[in-house]
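Here the complex is missing a single protein chain, while all its other protein chains stay put.
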Amino acid sequence: MSNVDLAALDQSLTQAFEAASELYKQRGFQRRVGFGKKPAVVSVDLANAWTRPGNPFTCDQEKMDNEIIPGMQRLLEACRANGHPVIHVTTAYEITDRNAPFTDMGLWHNKIPVDVVDLADKELWAIDSRIAPADGEYTLLKKRASSFHGTELGGILRANGVDTILVTGVTACACVRQTICDGIADGFRTIAVKECIGDRVPGAVAWNLFDIDAKFGDVETVDTCVEYLNTVNKD
Amino acid sequence: MSNVDLAALDQSLTQAFEAASELYKQRGFQRRVGFGKKPAVVSVDLANAWTRPGNPFTCDQEKMDNEIIPGMQRLLEACRANGHPVIHVTTAYEITDRNAPFTDMGLWHNKIPVDVVDLADKELWAIDSRIAPADGEYTLLKKRASSFHGTELGGILRANGVDTILVTGVTACACVRQTICDGIADGFRTIAVKECIGDRVPGAVAWNLFDIDAKFGDVETVDTCVEYLNTVNKD
Amino acid sequence: MSNVDLAALDQSLTQAFEAASELYKQRGFQRRVGFGKKPAVVSVDLANAWTRPGNPFTCDQEKMDNEIIPGMQRLLEACRANGHPVIHVTTAYEITDRNAPFTDMGLWHNKIPVDVVDLADKELWAIDSRIAPADGEYTLLKKRASSFHGTELGGILRANGVDTILVTGVTACACVRQTICDGIADGFRTIAVKECIGDRVPGAVAWNLFDIDAKFGDVETVDTCVEYLNTVNKD
Partner (left out) sequence: MSNVDLAALDQSLTQAFEAASELYKQRGFQRRVGFGKKPAVVSVDLANAWTRPGNPFTCDQEKMDNEIIPGMQRLLEACRANGHPVIHVTTAYEITDRNAPFTDMGLWHNKIPVDVVDLADKELWAIDSRIAPADGEYTLLKKRASSFHGTELGGILRANGVDTILVTGVTACACVRQTICDGIADGFRTIAVKECIGDRVPGAVAWNLFDIDAKFGDVETVDTCVEYLNTVNKD
């Protein structure tokens, strides 16, 4: 990758976010949606093609290994100790030949290399073993960026009484952001778990979390989320 | 608004985009979805609350008056000359009391001031008179960020044979981006019309168009789009 | 209408339903979904074009005047006394010229005369004055049979914490049935209010309520529903 002056980028973005926050606060944006009464964790695309090296979809490995996976392990522990549902979302396609007369990739292979995630190669789209689904945790296979679009997610969350989703995973600028935007649109309190959201290009996590917190969901730390998962609906 | 060093922000973002583009190209992102055979223009929230001064939703007025509206006028002219459909999208709510026991604002009023756009005050959500809908052009009333989510848009575009949508309007980081992401997810070739997309905070147009072009739709100029509208399906 | 031996039809259907119920019960169908904790009434197409004489959509007037409207009045009274939400659903179209190059009727005008319900003629699609919406009750404008398909309904019900919908209106074989089937699919406990569901052709109410009760929602009387609305969530 070309040299990016990450310190200068960070400084510029921080300055831009401060100015925007000032305007947003005057105008009544950046309100808090808050935590509800029945949470679920929705973990997006933390499957090997995204979490491990060597794939076009591989994300920033340092953040993955040092923040996202350890943060997810803490969230999973809190969910499992308290009986909160976890939905592990992944992405794969039955027909990955870009010249096929019919394909479940839709038009998306014309923008990004979804053709590399073949359903027949389970290793690619299996959830990372460090955060492997436990018994009773649901694995959802999606075809688009959003975990809600063209899937059963909205219906099954509602049927199970969930009113709050804590969203984690990759990438900030695609599947995580779309899941969060659809989550609040569908009537769920949506929380973006700060340290557990990654990407693969500089700046993308920062600007997407900024947009999300301003308009679509609250960005909260793993600490806050774990505390919430451990205390909601007790007494 | 606090001082933002816009030149420094621009320079930092440009550098970040270059580095990201290098990685994206190596990995097979930033492909072209291309123009299809039957287009429609989907113009998002170019209604008075967004296009005129004095509302919490008011956008960057300089860009609105000098680029977005003139660009839209050129697109409308090309659509009307060639019989291409135009969908004017706007947003308003029947029940804007945030304490009401039931409201069509859903949970969104907990993040942004949607409570100011009351359906009873038509002036607020009427399409800007400079680009007023002509006879036969459809006005769609939405409740969420995406023009597709919880609306009839996908179904009527398909029923009318549309395969390509040229998306314009505000804001880049919310309703425009969501419309574009849902557009390609729903199987439409989605094009973001560069000069016709605005926002209200510094940097937001730049980073959202960058993410969009990398993963969800092609960012194209008004010139290119007008040329396409004037020539598609003519021998 | 041609002569129909209604007694013979009723007898044949009763016999068929009994045989089917026997098989269904052996196989584990016809279970009860039951009432939940937070109800709303969803009243489908009880607007003048359907409830009053003289329109292609006019339904069976005897049932309308003697059962559906009086039953709805009782349900409304119970909702209003207890603060339960009511959603009044109606249907109308912006572009009703069947030869228009673009229309919000989609393909449906190729099956049924939706072209007669023009949005510009408010009298047609206004809710019947005998059950007129009270302040705070939501009126939802739909384009398709289902009150959920391509509308904000699912999202706003969930955002408002509703888990149970009592469905009324017309017609049994189209908009009511579709609303009920989508309701349970979206995760809501769906109840068909027996006396408050009508149609315009002989047998249609009977066979559609039979299918619904077997597979999609519980058919319950107005009495049972009023009792539920008056007692739910009261210690």
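We call the chains A, B and C, going by the order they appear; numbering starts again at 1 in every chain.
Going forward, a contact is a pair of C-beta atoms (placed from the backbone, for glycine too) under 8 Å apart; a residue touches a chain by one contact, two chains touch by 3 or more.
No experiment lies behind these values; they were computed from the predicted model shown.
Trainee: Check the options A:12, A:43, A:103 or A:208 and report the residue that touches the missing chain.
Mentor: A:103
Trainee: Using the document's definition of touch, tell me which of C:84, C:144 or C:194 contacts the absent chain.
Mentor: Of the candidates C:84, C:144 or C:194, C:144 is in touch with the missing chain.
Trainee: Just one of C:69, C:119, C:141 or C:185 touches the chain that is missing; which is it?
Mentor: Considering the complete complex, C:185 is the one touching the chain left out.
Trainee: Could you list which residues of chain C touch the chain missing from the display?
Mentor: 1-5, 8-9, 11-13, 15-16, 18-20, 22-24, 27-34, 56-57, 106-113, 116, 144-146, 149-150, 173-174, 178, 181-182, 184-185, 187-189, 200-204, 207-208, 211, 214-217
Trainee: When the complex is taken as a whole, what residues of chain B touch the one chain not shown?
Mentor: 154-161, 163, 185-188
Trainee: In the whole complex, what residues of chain A lie against the chain that is missing from view?
Mentor: Chain A touches the missing chain through residues 40, 83, 85, 94-95, 100-104, 106-107, 136-139, 143-144, 149-156, 159-160.
Here, only the chains that are shown with their structure count from here on.
Trainee: How many Å are there between the centre of chain A and the centre of chain B, using C-alpha atoms for each centre?
Mentor: 24
Trainee: Can you check how far apart chain A and chain C are, centre to centre, with Cα atoms defining each centre and the answer in Å?
Mentor: The answer is 38 Å.
Trainee: Residues of chain B that touch two or more other chains: which are they?
Mentor: 106-107, 144, 149-150
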